[in-house]
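One protein chain is absent from this view; the other protein chains keep their places.
This part shows chain A:
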Amino acid sequence: MPTIAVWKFTSCDGCQLTLLDCEDELLPLADQVHIAHFLEVTGASEPGPYDISIVEGSVTTPEEAERIRWIREQSAMLVVVGACATSGGVQALRNFADVDEFRSIVYASPEHISALDTSTPISAHVAVDHELRGCPIDRGQLLEVITALLAGRAPDLPDTSVCTDCKRRGLTCVMVSRGTPCLGPVTHAGCGALCPAVDRGCYGCFGPMTRPNAPALVPLLKRTGMSDDELELVFRTFNANAEWT
C-alpha cells in the first residue's frame, strides 16, 4: 500500500482538518493507503521513506527549516497545502515588522521564545511537487490531488481566477451587480467562488493567480468604494508574502 504522511509546520491545523472533513471519503481512503504519520489523528509514527507527504504550515523556526529538508529527502511526492505552506500565511505579516518588538508585546520574557524573523513558504526551502492554495484548502481539490497521485496521473488544478469559478457557478458578478469590491479577478481559482455566493467580495484567501494584474484592478476597487488604507490591508492579510503584481 502507498504510504502517506501528513506534517504540520506553523499553522492553525485547518488544512489538515480538511482531510478529516472528507467524512464520506475518509474511511475508504484509509483502506487504500497506509498512514505513516499524522499526529493529529494517531500516535503511531513510522520512519520514512514515504510515497506522499502532505505538508501544512510555514517555516518560522530554525527547527522547522531543518525538518522540512529531512521530510523532502524521505518523500517521493511532496504536496504543500494552504496559504501558510504556499505563501507563509497570515503569520508572514511579521515579515513586514520588527519581530523583537512583536515578541515583547506577546511575552513578558521574550528571550525564551525562539522564532525566525520571517515566515516563509515551504518552496523557499525545498522543491515542491504540487501545491494547493487556500486558507483553508478546498476539500474537493484535496481529494483530487490524492486520487490523482494514487492513480499516477497529474492532478487537475486550474490556475485561473475566482471569476472563472463564479462563471462556472452561474453567479452574477458582485462588482458589476452590487458595486461590491472584489479581489476575484486576481485571486487563484479553486474555492468555487464561496464569497460571491454569499454576496461578499473575494478577499484573496487563495492568493494571487498565475500572472495576476492587481494594478489594473486597483482603480476598479477604488471606484467601488475601497479606501487606500483598505486596499493596502486587503492585499496584506492571508497571503501577504505572495506576489500580487
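Methods note: contacts are C-beta pairs under 8 Å (C-beta built on N, C-alpha and C of every residue); 3 or more make two chains touch, one makes a residue touch a chain; residues count from 1.
Going forward, contacts and distances are computed from a predicted model.
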Options "Coenzyme F420-reducing hydrogenase, alpha subunit", "Putative protease yhbU", "FMNH2-utilizing oxygenase" or "Aerobic carbon-monoxide dehydrogenase large subunit": UniProt name of the undisplayed chain: "Coenzyme F420-reducing hydrogenase, alpha subunit"
Listed residues A:115, A:150, A:173 or A:218, member touching the removed chain: A:115
Candidate in contact with the missing chain, chosen from A:3, A:75 or A:91: A:91
Absent chain, residues of chain A that touch it: 8, 10-18, 20-21, 23-24, 26-27, 30, 35, 39-45, 60-61, 64, 89-91, 93-94, 97, 99, 101-109, 112-113, 115, 135-136, 191, 194-195, 197-200, 203, 205, 229-230, 233, 237-238
